[in-house]
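In this view, the complex is presented without one of its protein chains, the others remaining in place.
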Amino acid sequence: MALVTISSHTRINADLYELTFTAPMDLQTTRYEPGQFLHIRVTDSFDFLLRRPLSLCKVDLLHNRLTVVYRVQGAGTKRLSTKQVGDALDVLGPLGRGYQIHKEDHASLLIGGGVGVPPLVELARQLHELGQMVHAVVGFQSSQQAILLSDLAQYGSVTVLTDDGSIGKKGIVTDVLRTEFCNGFDRYYACGPTPMLKAVQQVLRTADLPGYLSLEERMGCGIGICVGCVHPIMRDGHVANMKTCKEGPVFAAEEVVFS
Amino acid sequence: MALVTISSHTRINADLYELTFTAPMDLQTTRYEPGQFLHIRVTDSFDFLLRRPLSLCKVDLLHNRLTVVYRVQGAGTKRLSTKQVGDALDVLGPLGRGYQIHKEDHASLLIGGGVGVPPLVELARQLHELGQMVHAVVGFQSSQQAILLSDLAQYGSVTVLTDDGSIGKKGIVTDVLRTEFCNGFDRYYACGPTPMLKAVQQVLRTADLPGYLSLEERMGCGIGICVGCVHPIMRDGHVANMKTCKEGPVFAAEEVVFS
Amino acid sequence: MKSYEAIHQVDLTVPFLSLSLKNPVMPASGCFAFGREISAFYDLNRLGAIVVKATTLDERQGNASPRLAETPAGMLNSIGLQNPGVECVIREDLPYLAIYEQLPVIVNVAGTAIEDYVEVVKRLSQVQSIAALELNISCPNVKCGGIQFGTDPEMAAEMVRAIKAVANIPVIVKLSPNVTNIVEMALACETAGADALSLINTLIGMQIDVERKRPLLANGVGGLSGPAVKPVAVRMVYEVSSAVHIPIIGIGGVMTGVDVVEFLMAGASAVQVGTANFVDPYACVRIIEELGVWCDEHGVQSVTELIGAAKPKIGV
Partner (left out) sequence: MKSYEAIHQVDLTVPFLSLSLKNPVMPASGCFAFGREISAFYDLNRLGAIVVKATTLDERQGNASPRLAETPAGMLNSIGLQNPGVECVIREDLPYLAIYEQLPVIVNVAGTAIEDYVEVVKRLSQVQSIAALELNISCPNVKCGGIQFGTDPEMAAEMVRAIKAVANIPVIVKLSPNVTNIVEMALACETAGADALSLINTLIGMQIDVERKRPLLANGVGGLSGPAVKPVAVRMVYEVSSAVHIPIIGIGGVMTGVDVVEFLMAGASAVQVGTANFVDPYACVRIIEELGVWCDEHGVQSVTELIGAAKPKIGV
């Protein structure tokens, strides 16, 4: 936990903001993973007692800064959006288990929906750096919600879909996940709303592609002490409620049990 | 109730602040009285749900502004002290019944203790304007807490007392309220902590000087709907709990019942 | 934000007992006095109804000061039923409210023994302008009697029967949250003839003045109200509305239009607004406006669609 300083905060689309602040740790010496999250206090008022989890989106090693990209969802993120450059930010993290990177892979498929896209940016960067072929398939409601496309494009090809066709193809991400298309990849990495993850898991199980899902459950502590954020996970033949903040938020796709 | 703008906010002594803001009403056309109070929301957070009552201290008719002077007492006034020039301030009032001014009087005695001094400033101005001789006797813990002395001096003579003698005479206000001294006045007006008011009432009853006391009770609404702020008042031979926000905070000295 | 006037298309009326309330928002007892002060801020006819301060047989001076304390997202009060007594209320306060022709007036009745309550209700029955009575069997700030009726189902039932025998207008019973089993209390009142229930009154709480080393309130304990208690209130409204067949007024921490939606969805037919009036004298009309806007934005044509909407649907 640290009080860090906001170095930039900009509205990047309709209700979407990009927030950059000093990393709470030394990025050169501390291990972090794409898919991990930061647990942020939006104010010190008791009106918003709990922290908000936001995915690590971009890392600036040079200036030791981190960036998150978020949508104003409710009152807490609305309050966050009023913070100014120079303000202090109470940040815990990066926390949790992120995406595991497989050095042996040649081509990775990244699948993101809405504000599930942010963690894929740092992931894409790291995979690209390893020399992998990266292809991101990202879906949004409309062009008003589209984010981080040019960031992703730095590291590979990007297929964009929107519900209303206002940018990219009209449709949802699973529309493009045909088996022929998926055969070109060694692995997939997904993040997005639960219905999307469920559909992706199903489609890519059929396509026989291994992968990871990043789950989104309501969190309390973010560090494993409240047991509030669980999701059913199948391991060793048993289904157990596992803490998504500690054992996750990223799980191997085949482990995740959806109801 | 109005959202007004802070035009100046300065620390004037140890824990004491002077706060000036646009009046919530047109001061030229709206009646207000010295001794009335403003009911101020220190933040819109539920952490400080209730408003804080602060006495009307100074009036700037030219710029249509009001000034309050307050001490950081607890968390709420501490929060208030962080407000900046230009910030919005949620102000209700002026509220309550202030000091009644007697045009026929020649000389008025003003008695204040600590943050009971602020309402005496606008009172002194009005009495002075009517051509009355004004003498203020004000007590503080020490020079660190002394406030508004030069403001009061604009309108009459000022006797200062402190518990430690660090400014003015060493002692408390009742030390100077000998009958000979009081004989020179038609009336007194007091505001300060309850023990002081009680002592003043007693001493000046003996001296046979009529006067007013401004009471300080914890307030909820400030407008008479919660019945939280009562003090026992004797009227027509009956003692009843009266709302200090609505019937007060100023009462005729002889009406006020202290336990 | 669209203004209240702009949203003609949303029907905010709710049927409540024999009345049709023009909207489901009314000030809570003890948080609006008898309406005079707030009438300086807006036209009281805009309210769904008004619930006036607890009225007892004789005048009461209440508890000593301090009577109020601020708590996280809430407040404590220990007013102790200060009021001028029923005769004075009939003579001076109710005629004033009768001027507001479109404002149903609900009189909150309190006392120490059943006979007091009965006597107050008998006298109020003479007054034409009252729409309903609200029996306050739950005030935590009166030592003798009061609270017992609110925590013992047998005694509550006895009280309700005695009142129903003399009342010529509907009787709403206001329940205390300081009980093990709120549903049991509600059912006892319903069976005894209550026409409606209102809940919750305040939770009993205390704050210590650490500098003075004693309870802050002169009375020691007080009643906790405000946003802090809303989750308890919503839970009780949900549970009680699932068990009884009479209408319910939800009370506790309503600060915004969305809070009203929450109580309605939990099963309330109307809500009362207490503490919010102290923070913002315009609270009730602001809340009505926010409710209208919320309905408009969510395609709700009549606010009655919301009542009980969060309950499991039959056949699902």
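Here are some notes:
In order of appearance the chains are A, B and C, and numbering begins at 1 in each one.
To be clear about the criterion, contacts are C-beta pairs under 8 Å (C-beta built on N, C-alpha and C of every residue); 3 or more make two chains touch, one makes a residue touch a chain.
On a predicted model such as this, the values are computed, not experimentally measured, just so you know.
The absent chain, not drawn in this view, touches the displayed chains A, B, C throughout the complex. Of the listed positions C:V10, C:A54 or C:V234, the one in contact with the omitted chain in the full complex is C:V234.
The chain not shown here is touched by just one of C:L19, C:A64, C:I204 or C:A218, and that residue is C:I204.
In the complete complex, the residue from C:V10, C:M26, C:I130 or C:V179 that touches the missing chain is C:V179. Seen from chain C, the chain kept out of the figure touches residues 71-74, 76, 151, 178-181, 203-210, 213-215, 220-221, 224, 226-232, 234-235, 238, 253, 258, 261-262, 265-266, 309-310.
In the full complex, chain B touches the omitted chain through residues 46-47. Not every partner is drawn; the one left out touches chain A at residues 1, 41, 46-51, 76, 92, 217-221, 223-231, 240-241, 246, 259.
Going forward, only the chains that are shown with their structure count from here on.
Overall, the chain located most centrally, as judged by its C-alpha mean against the mean of all protein C-alpha atoms, is C. Averaged C-alpha coordinates put the centre of chain B at 36 Å from the centre of chain C.
In terms of their C-alpha centroids, the spacing between chain A and chain C amounts to 46 Å.
In chain B, the residues that touch at least two other chains are 46-47.
Residue positions of chain C touching 2 or more other chains, listed in rising order: 72-73.
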